[in-house]
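What follows is a structure written as structure tokens; I'll ask about it next.
With one protein chain withheld, the remaining protein chains of the complex are depicted in position.
Letters A, B and C mark the chains as written, and numbering starts fresh at 1 in each.
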Amino acid sequence: MTVPTVSETLVRVNYSETDQMGVAYHARYLVWLDIARTEHLRLCGASYRDLESTGLRLAVSEVAVRYRQPARFDDRVRIRCWVREVGSRRITFGYALEHADDGRLLATARVALLALDRSMALSRLPAEVRGLFRPVADPVPLGLRGASADE
Amino acid sequence: MTVPTVSETLVRVNYSETDQMGVAYHARYLVWLDIARTEHLRLCGASYRDLESTGLRLAVSEVAVRYRQPARFDDRVRIRCWVREVGSRRITFGYALEHADDGRLLATARVALLALDRSMALSRLPAEVRGLFRPVADPVPLGLRGASADE
Amino acid sequence: MTVPTVSETLVRVNYSETDQMGVAYHARYLVWLDIARTEHLRLCGASYRDLESTGLRLAVSEVAVRYRQPARFDDRVRIRCWVREVGSRRITFGYALEHADDGRLLATARVALLALDRSMALSRLPAEVRGLFRPVADPVPLGLRGASADE
Partner (left out) sequence: MTVPTVSETLVRVNYSETDQMGVAYHARYLVWLDIARTEHLRLCGASYRDLESTGLRLAVSEVAVRYRQPARFDDRVRIRCWVREVGSRRITFGYALEHADDGRLLATARVALLALDRSMALSRLPAEVRGLFRPVADPVPLGLRGASADE
């Protein structure tokens, strides 16, 4: 099986996600990133549900998002997701969100997660989990301050 | 009236905000930052509702959050909020989230907003709005990559 | 084109939808009903986005949900949706939510919507909108108090 280095997940903006500006509310993007991350793991052969049942938790430790164009109700948004870096305790994902119909870049993002154990204490990523991921260079510049500095 | 340079807003973690890790879900922090920002504006003499009725919109253009300690159901969280920078089109806020009972630092964050007009086109912050804010140096180091580099 | 009398929409429970009981939080079901309703309209030939652009708003006036079995993270949920009744100002939908893999009934629901105009005043459903729908008898008993009494 060829492991995808950049996965693509589609979401459609639902009515609950709009705000009175008439666009998707900014906090919802973090949920989309989460959905895309779960799909990315699945494509890499890891079900996050199964990972949790072994006692591992991946907790978000840092988030950075740059919003470029609004998404609107009923728009389909394509979330491109990749692994930027895998450390012994930490994994960092990169994201580009695009309008599915015209390809416009809507947002870029970076999310870092830490491995925790069942009791929520810092832990190590099991070797077999680390081995699932193939870090790649950003296919799209994230345009986030500091994003490339120390990663 | 003395304009507060650092405002404080309390939220209590409700059940809908928890996830199956037993902690407040990370995307909810962005909503708390929004609530604190609205209260900060109110203390500075600006109702965001009134600002919108004049045609101004403040749209989030960038978000960065560092999560340090989890918040749990029924915890009260104190959100300290301040203005870091006011430009002609952009305003940046800094935040420190603390556990209200023991003062533990839960998260730090930075949010940048852009002024838009009614048609969601880039606009300028009206002088009277800019004049409401008194930017201050971060009372708490944000610990966000790039946070201090270019602001 | 054959208009479907009962549509089916799939959603997958994402992490943000879980709570610390380890199940999908009950308020999220209302969002799923909304998503299914939008898809039902689409299958009937009506885009809710387009309807809104003509000035029509369909505002939820009543909701009733009976929760029977929990849905869990990563579960796929099939939402069966149908029109129960179409009046001059009001349309009522029925729903059955099932676990997509084993068909277990998770919840049943009823949602009534009122037609409003752009200024949020009560309005009439345009004849061409009313004509899109084919009310059917509940394919699944809703088990909601009063559900069959006056509809």
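One rule holds for everything that comes next: contacts are C-beta pairs under 8 Å (C-beta built on N, C-alpha and C of every residue); 3 or more make two chains touch, one makes a residue touch a chain.
Predicted model only: the values in this text are computed from it and were never measured.
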item: Contact partner of the left-out chain, one of C:Ala46, C:Ala64, C:Val86 or C:Val140; value: C:Ala64
item: Residues in chain A touching the chain absent from view; value: 15-16, 18-23, 25, 27, 73
item: Touch list for chain B against the chain that is not drawn; value: 12, 14-16, 31, 34-35, 38, 47-49, 52, 73-74
item: Residues belonging to chain C that touch the chain removed from view; value: 20-23, 26-28, 30-31, 34, 52, 57, 59-67, 70, 120, 144-147, 149-150
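The definition used in the following text is that only the chains that are shown with their structure count from here on.
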item: Chain occupying the most central position, where position means C-alpha average; value: A
item: Computed distance of Cα centres, chain B from chain A, in Å; value: 23
item: Length of the line joining the C-alpha centres of chain B and chain C, rounded to whole Å; value: 35
item: Per-residue multi-chain contacts in chain A, two or more chains; value: 31, 34
